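Every protein chain but one is kept in place in this view of the complex.
Now for chain A:
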């Protein structure tokens, strides 16, 4: 085990994670998630997050279908999708996604199709962005583990 490499990776990991918090991609709920991960469930966070992204993709597809029909938008269906998305993103600490969901829901409540479409685009963008970022983060984690190091405990505050 190369301690220098590990230390470097660990620092990189830490900086990356902190930057994700600072840039508002993540909030404390993600910290909660990380707390739940232990020896018994080493991939807990990754599992939850990938579930979340799958969910996002499905929901966004269905919502975009609903919103795609200009005459008869089923706002109830969209609303339910947004609600789901909001709950999920809040649960995993995907802060930006959640924030977009909040305005999305407002648009939905007043049946503003244009706004909804805009929010949908934003949500799509944000979740994909987060996905890339988290993939990078997990890659870093894997690298640390492969180099024989441990994932550092990081106190974000």
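Following the convention adopted for this analysis, contacts are C-beta pairs under 8 Å (C-beta built on N, C-alpha and C of every residue); 3 or more make two chains touch, one makes a residue touch a chain; residues count from 1.
Please note the rule applied: contacts and distances are computed from a predicted model.
A.B. asks: Which one, "SEC24 homolog B, COPII coat complex component", "Bifunctional peptidase and arginyl-hydroxylase JMJD5", "histidine kinase" or "Mediator of RNA polymerase II transcription subunit 20", is the UniProt name for the chain you do not see?
C.D. replies: For the chain not displayed, UniProt's protein name is "histidine kinase".
A.B. asks: If the hidden chain were put back, which of A:14, A:80 or A:143 would touch it?
C.D. replies: A:80
A.B. asks: Which residue numbers on chain A touch the omitted chain?
C.D. replies: So the residues of chain A touching the unseen chain are 28-29, 32-33, 35-36, 38-41, 44, 47-48, 51-52, 55, 80, 83-84, 86-88, 90-93, 155, 157.
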